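Complex shown without one protein chain; remaining protein chains in place.
Moving on to subunit A:
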Amino acid sequence: MSNPQSEAAAIFAAYPRWRLINEPISVDPIDGLQRDTALLKEVAAGKRGATARIWENPQSLVVTRRETRFPSFKDAQIQLGQEGWPVLVRESGGTAVPHEPGIIHFSLMFRQEKLFQFSMDAVYEALCEPLQMALASLGLTPGYGEVKGSYCDGKYNLVVDGLKITGTAQRIIGAKKSDDGVQRSAVMAQSMLMVESDPVAGTDVVNRFYQLAGSERVFDPAVSTSVQHRMAERAADLAPGELTLLVRERLAEAFTQLAERG
């Protein structure tokens, strides 16, 4: 369990038949979010094999269960809903994150024969490897690292030029003990890659939620970025939506390559 790099490769190799679900943007953000949870449950139940999902959601703010305990959570939910930012609750941890067109979500889920078959670090690396390959194909050089002041911070952010471009989270659920007494589990790793979304506006809405909900925490809008910002003039000729489409294609290609190599 001490070498995450080889363990990440082992994750792709452990499942001979990965399936990629490549979805258009959801009509309803609740559907987009709940689909991840539904797929994870199917994976846990053994009804579905190892699965990756590329998806996008309409404008919404997705918070964690912990954040629903903030003193004025309900007020914040109502207010932001009226402002066009419906507030939804996700299963994984971290902090509130914006969803909107131009943010690509990439989720990886698979069943484990033991509760912690793979280390959480290895799962994060398996999640991030296709993202890194997709970004590298566009001339960007992402690395891992915490970004002080960013929302949903963690050591498995992807960072370009010192700025956060991807946030990640993980959820582990139990599969019912089988007759042989083995405690299996299923793990889902989720990521959001900012492509054409405005990182400043995204941080502003997270900050507004925290303020309305009664938390004093404030995130720094200057520490996040997007693929569009990093590519600058190289993406200047693309029509709105084209860069997101291109990144989705590169991500699907990278994932397929890794899954087939495994």
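As a convention for this text, a contact is a pair of C-beta atoms (placed from the backbone, for glycine too) under 8 Å apart; a residue touches a chain by one contact, two chains touch by 3 or more; residues count from 1.
Here is the rule we go by: contacts and distances are computed from a predicted model.
Colleague: What does the UniProt entry say the missing chain is called, choosing from "CoA transferase subunit B", "Glycine cleavage system H protein", "Imidazole glycerol phosphate synthase subunit HisH" or "Signal recognition particle receptor FtsY"?
Modeller: Record says "Glycine cleavage system H protein".
Colleague: Tell me which residue among A:26, A:57 or A:92 touches the hidden chain in the full complex.
Modeller: A:92
Colleague: Specify the residue from the set A:6, A:22 or A:183 that touches the hidden chain.
Modeller: A:183
Colleague: So one chain is hidden, and I want to know which residue out of A:120, A:138, A:238 or A:252 touches that hidden chain in the complete assembly.
Modeller: A:120
Colleague: Out of A:48, A:111 or A:171, which is the one that touches the chain we can't see?
Modeller: Within the whole complex, the residue contacting the unshown chain is A:171.
Colleague: Please identify, in ascending order, the residues of subunit A that touch the omitted chain?
Modeller: 1, 64-66, 69, 91-93, 114-117, 119-121, 124, 154, 169-174, 176-177, 181-183, 187
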